[in-house]
Structures are given as C-alpha cells and as structure tokens.
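What follows is a structure written as structure tokens; I'll ask about it next.
Coming up: subunit A.
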Amino acid sequence: MKLRRIISIIIKEYTHIFRDWRSLLIIILMPVLMIILYGYAITLDMKNLTFAVIDDAKTPESRELIRGFTENRFFVLKYTDIKRNEIESLFKKRAVQMALVIPEDFSESLISNRITKVQLIVDAADSNIGTFINNYSNRVAQLFNEKLNRRSPGILGLEPRILYNPDMKSANFFVPGLVALILLLICSLLTSITITREKETGTLEQILVSPVHPIEIVVGKVVPYITLGFFNGIIIIVFARLLFKVPINGSLSLIAILSLIYIFVALSFGLMISAVAKTQQIAMLATLMATVLPTIMLSGFIFPIASMPLPLQYISKVVPATYFLIIIRGIMLKGIGLAELWQHAAALSGIGLFMLSIATIRFKTTLE
Partner candidate 1 sequence: METDKAVSVSKLSRHFGKFIAVDEISFEVNRGEIFGFLGANGAGKTTAIKMLCGLLKPTSGEATVAGFSINSETAKIKKNIGYMSQKFSLYDDLTVKENIEFYGGIYGLSREKISGKTDQLISELNLDKMKNSLTKSLPLGWKQRLALSTSLLHDPSIIFLDEPTGGVDPISRRNFWRIIYEIAGSGKTVFVTTHYMDEAEYCNRISIMHKGKIIELGTPTGLKQKYNKTTMQDIFIHIVGRN
Partner candidate 2 sequence: MRQIFYLVQKEFRQIFRDFSMVRILFVVPLIQIFILGNAITTDVKNIKIVFQDQDKTPYSREFINRFVHSKYFKITGFEEDYTRLSSYLDSGKASLAIVIPRHFQRDIVLQKKPDIQLLVDGVDGNSAGVSLGYITDIVQQYQERLIEYSPDLSLQVKNIRRVETEPRFWFNPNLESKLYIVPGIIALILLIITLFLTSMGIVREKEIGTLEQLMVTPIRSYQLVIGKIIPFSILGMLEIMISMGFVYLIFGIGVKGSLLLLLFESSIFIISTLGLGIFISTISDTQQQALFVAWFFMIFAILLSGFFIPIANMPPVIQHITRLNPLRYYIVILREIYLKGTTFKDLIPETLAMVTFSTCLFFAAVMRFRKKLG
C-alpha cells in the first residue's frame, strides 16, 4: 500500500462529492430535518382526547366526577346529554373518542355500595388511544376516590423511579437512533452507489489496470464517506444537544470508537451490495430496501423488539442497527461503558467481517 496513491484516490472522491452539491445538500439537510421532525413530532403520548357524557344521575356527585375529567389536560368535553344510540355515529364521525356513562343511581350507589361502576365507551380503533384513555380515566377515578374518602383508598403505594430519561422525553429516545440510521444510510448507500458507478462506467477497470492495488482503491474510496458519515453523526449529536438537550452521560470517545465499528459494518454492507449489483439503480434500490426498512422497523428504532413475534425477533438479531442502538443509547443515556457493551460490539464486528469477506470473495470472482 502506498499512501500517496491512496491520497490521490481520496482527493478524487472528495471532488466527486463536492461537485454534486444537490446530493451533498440532501446529505446534510436530511439529518437536520429528521431531527426536527422526530424530536418534536414523535410522541405517542396523547393529549386533548375528546369525550361525550351521558349523565343519567345529574347529581352533585356525578357533576363532580365529570369535572374530574375536564379539569386536566388529557380530556376535552365535547357533548353532554347525548343518547346512547348516538355514540356509534359520533365515533364514526370522529367527533369524540370516548363516552362516559354515569348510571341513574350513581349517588345512591356511592353510599350503599363499596364499588360503583361508571361505563367508559371507547373508540378503540386506534389501540394506543384506547390504552391511554384507560390509563388516564383510571387516574381521574383515583383522584375522585381520594376526595370521596378524604384519604388515599389504596392499601399500598407505588414509588416509581424513572431512570436514564426521567421526563420520558421522546427526543432522548429518537436522537441516538437517528445517528444509527443516518450513519448506516450514508455509509452503505453512498459506498455502494459510488463503486457501482465506477463499475458501470468502466472506470473501475481503468483503475484496475493501473498499478493500484484493489485494497488501496477500496480504502481510498471509503475514507471520504467515513468522514462524511462521522460529520453527519456530529451534526446530529450537536443539534440534539442544542435543540433538545439530549444528555451524553457516557464517554464521547467510546461513542466515537464504537461508531467506527458500526461504520465499518455499514461500509462492508455497501461493498457487498456493489459487488453483487450490476447497475447503480439496482445498488440504490437494494441498499435502500435492505437498510431503511429493517433499520426503522426491526432494530428497536421506534418499535420495541420484545413486542414482536419470534421470527421477527430473530431477524432483528442480524440487523446491525439493533446492536448499535443498544450501544449508543446505553452510552448517551445510561452512561454505561465497555463492560456492559462488549458483547454487542463483538456482534457488530462479527457481522461486519462476515459481510466484508462475502464482498471480497464476490469481487475476486467477478474481476479475475
């Protein structure tokens, strides 16, 4: 390996990158746009749930209960005194999401019975809304009960302590994930496209007949994208700190080192694709299909792996982002180190080596 030759390839590649300013703009803008969108937008927490009331009791107590629902940020009262058979049509018009039905004997029952039930009819088409309505109404009922008994009705208490992300901010969850997504996308997509392009236009052969060693080419082509990927990672983390105050509890240098391993995996993946793909178009489609979909869906980026059916859980074990997400969230939010993370780092390296060897074998058979 001659350093001078590698450097000249690197310089050539940089010129390519900076000449195509449109792609460069997309590369730099995409992470920023995504941070803003994800940081602000993704929260599955519900507010302003609309509801209607059927108050058959019409007593001070029933009004008190209704007030319990309206006096918080979760519920907004839309209709009072509707008929029971109107509920369905209200749901279908999407006018309300829930109907509270207070029985006629509500106040009497409060005195004579230990438990008085009120019915909640919920439009649970969106199961998530259903869950939240259930949780919030439980809270409202509990507060009502405390007032009623002038003491907490429970016989045992819950003392939850939320670790790592005490305010349960969604930005803290998504931003590290974005680093994983963007690094993978840029490093694998750009590598696979650029090498396939050279293959397609015949310049790869041109270089191969020169005294340059294939490894020098690969190194030369890959270094610019490593820096680009790194640069993007830094943009994301800086933006995350400035806009959303996402903490970095662990060691920055550990993030950098383990990110390098992840980038290595992404590059190997890009190489593997370009070894197989004949045209840029195929390379692009294959990379997008094989990176975006699994990384967003199957890595725990948004949706918890543990809730998926078993076959998908197994697939998630070969998705590199699964491990990197644990690593980067662990370091940034939990402040843990190599002692807890070495297994994940090892798994990543294994996947990377595997893909690299496939790429090498394929390249050898196609070029020689």
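Selection criteria: all candidates are chains of the complex that A comes from, given by their letters.
We take it that contacts are C-beta pairs under 8 Å (C-beta built on N, C-alpha and C of every residue); 3 or more make two chains touch, one makes a residue touch a chain; residues count from 1.
All values derive from a computational prediction rather than experimental measurement.
Within this complex, subunit A is touched by candidate 2 out of 1 or 2. Residues 26, 37, 40-48, 65, 88-89, 91-94, 110-111, 113-131, 133-135, 137-138, 140-141, 144-145, 148-149, 152-170, 172-173, 280-281, 284-285, 288, 293, 297-298, 302-304, 306-309, 312, 326, 329-330, 333-334, 336, 340 of subunit A are the ones that touch candidate 2 when the two sit in their complex.
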